[in-house]
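Omission of a single protein chain aside, the complex is shown with its protein chains in their original locations.
Chain naming follows the written order as A, B and C, and within any one chain the residues start at number 1.
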Amino acid sequence: MLATDLIYSIAGVALFALGLRAALLHRTLLGRILAINICGAGIFLVFVALGYRGPDLVPDAVPHALVLTGIVVAVSATALALALGRRLREAGDE
Amino acid sequence: MIEFIAMLIIMIGISFFAAGSIGLLRLPDLYTRLHALTKADNLGLGLIVVGLAMISGSLLMTMKLLLIWILVLAGSAASAHLIAQQALRREQN
Amino acid sequence: MVVYLWNLLDLVLAGLVVALGWAAVASADLKRGIVLFIAFGLLLAIIWARLNAPDLALAEAAIGAGLSGALLLAALRDEPHTGDVIGFTRGPVAWATTVLSLVVAGTVAWALLHAHAAADPIRLADKVTVHLEHSGVSNPVTAVLLNYRAYDTLLELAVLLAAALGIMAVGPARPAYKPAGPLFGALVYWLVPLLIVIGGYLLWVGAHAPGGAFQAGALLAAAAVMLRLGGNPAAGLPGPVAQRWLLVCGVAVFISVGLLVTVGGHAFLQYPHGWSGMLILLIEIAATLAIATTLALAYVGGTTPASQGTLSEQQIKNHRASD
Partner (left out) sequence: MIINHQLLLLIPSLLLLLTMVLGLLRALRGPSLQDRMLSVLLLGTGGVGLLLLLAFMLGQPALVDVALVLALLAAMTAAALTRREAGDD
C-alpha cells in the first residue's frame, strides 16, 4: 500500500522537472509560457499533497490558501506575459 | 437494496461513456466522432446523475444534480454546434 | 480492499497528470500543446477534489480549465501560420538542460522524502484549527487567507494590480469577437446571469464552506469572458474610470481596514474581537471585484474599446507611429 501524499508529491516533482526543462528548451514564447505553467502546477501539486492528511483528518489549510492565491497569480502573470509577447511581435512587425 | 440498483444504473451510465470513448477513437472522421461523443456521454452522465440522486437522500441535492446535468447538456450541445460549424467553414474555404 | 482501490485511482490520476503535462510541453505543435494543457487543467481540478481541497478545485475548475485555456487559445491566433514548426533547442545544450532538470528533481524528491520520514507531528494545521473560532469565519482556508496570513493576501492583490497595470500599459485590447449566432447567443444569455449568481453564492458561503473571494472573482471573470466571446467587446466591464476604481478597490479596502484597526490600538490588520467576520466580508467583497476586473481585463488583453474613444486612442496611434 502506498501513501496518497507520496504518490502525488512524486507526480508534482516530475511535473516540475518536465516544465523546467521545457521552459528552458522551447524556442517560442507561447511554448515557454505553457511550460512555466506546468512547472508551477507541479509545485502546487507538491504543496497540496503535503497538506493532505489522510481520509479522516481535515487537510492542512495553509498550503491550500497559498496555492489558491498562487493559481490566481499564475493566470494573471500568464496574461501579462502574453500581452507583452503580443506587443513585442507588433513592435517587430512595424 | 436501493444502493445496488443505483450502482447498476451508474454502471450502465459508464458503459455509455465507454461507448463514447471508443467511438471517439474508432470512427473515421470528425462529424461521426462528434455524433458518437455528444450522444453517448450526455446519456452516460444522465444515468450517473439518476443513480446518485437515488442515494443522495435529499431533495436539494437531487435538484442540484439535475441542474448540473441540464447545464452539461446545454453546454455540450453548444460546443458540438460550434465545432461542427467551424469544421464546415474550414472545408468551404 | 477499499484502500487498494483508492491507491489504484491515485496512481491512475497521478500517472495521467504527468503524462498529460509531458505531452503538453513536448509538443512542438503549439495547438496540440494548448489543448493538452486545457485537459491538464481539468484533470488538476479533479486531483484537488481527490486531495480534499474543494476550495482549490473550485478555483481550478474556473481558472485552470476555463480562463487560462481561453487566454492561450486567443494568443494562439497571433502565432504565424507558416506551417513550419520552430520546436526546441537541440544538441548538447538540450542534454545539459535535461541533466540539470533531473538533478533538480532528484534533489527536491530526496528532500521531500526526508521531510516525509521526519515529519514534525506539530503542524500549522493544528494551530489553524485551534484558533478557528476566533478568526471570524469557519472555513479554515478563508481564515488563513484573510486573517492569519492577511499580509500575504494583501501582497497577492498588489501583484494582481501590478499585472493589470502592466497589461493596460503594453497596448490596446485584442480585436473583439463577431456577434454570436442564435445558439451560442442563447447560451451566453442564460449562462452569464447564472455565473454571476453562483459567484455571489461562493463569495457568501466562503465564510463557512469552500468558496471565497478568489473563486467568486474567477467566476465573475468567466462571465465576462463568455460575454466577450458572445460579441461584447468590453466584456461587460464598465467605463474606464469605474474600471480603474474596481481594479484598485481590493488593495485600497484591504489597506484602509488594516489602517483603521490601528486607530483602536491594534496592530496593522489585527482585527478587533467580534469584528473579524464583518471586516473579512468587507475585504472579500472588494477583493472579489478587483480579482474579477483584473482577470477580465487580462482576457481582453488591454484597455477596453470603451476606454479608447478618448484621447488615449490618439495617443496610442501617435505612439505607434513613432515606433
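Here are a few things to note about the model shown:
Criterion: a contact is a pair of C-beta atoms (placed from the backbone, for glycine too) under 8 Å apart; a residue touches a chain by one contact, two chains touch by 3 or more.
None of these values were measured; they are calculated from a predicted model.
Across the whole complex, the hidden chain's contacts among the shown chains comprise B, C.
Looking at C:Ala28, C:Leu124 or C:Ala176, the residue that reaches the missing chain in the full complex is C:Ala176.
The hidden chain makes contact, of the residues C:Ala109, C:Leu203, C:Leu229 or C:Ala287, with C:Leu229. Of the residues in subunit C, those that touch the hidden partner chain are 1-2, 5-6, 8-9, 12-13, 16, 20, 23, 31-32, 35-36, 38-39, 42-43, 45-46, 49-50, 52, 54, 57-58, 61-62, 65-66, 69-70, 73-74, 77, 174-178, 180, 184, 187, 191, 194-195, 198, 202, 209-211, 219, 222, 225-226, 229.
In the full complex, subunit B makes contact with the omitted chain through residues 3-4, 6-7, 10-11, 13-14, 17-18, 20-22, 24-25, 30, 33-34, 37-38, 41-42, 44-45, 48-49, 52, 55-56, 61, 64-65, 67-68, 71-72, 74-76, 78-80, 82-83, 85-87, 93.
To be clear about the criterion, only the chains that are shown with their structure count from here on.
Chains that touch both subunit B and subunit C are absent from this assembly. Our note on geometry: subunit B versus subunit C, Cα centroid distance of 28 Å, whole angstroms.
Touching subunit B in their complex are the following residues of subunit C: 181, 183-184, 187, 190. Residues 3-4, 6-7, 10-11, 14-15, 17-18, 21-22, 24-26, 30, 33-34, 37, 40, 44, 47-48, 51-53, 55-56, 59-60, 63-64, 67-68, 71-72, 75-76, 78-79, 86-89, 93-94, 97-98, 100-102, 104-105, 108-109, 112, 115-116, 123-125, 128-129, 140-141, 143-145, 149, 152-153, 156, 159-160, 163-164, 166-167, 170-171, 174, 212, 214, 217-218, 291, 294-295, 298-299, 301-302, 320, 323 of subunit C are the ones that touch subunit A when the two sit in their complex. Of all residues in subunit A, those touching subunit C in their complex are 1-11, 13-22, 24-28, 30-31, 33-35, 37-38, 41-42, 44-46, 48-53, 55, 58-62, 64-69, 71-80, 82-87, 89-91, 94.
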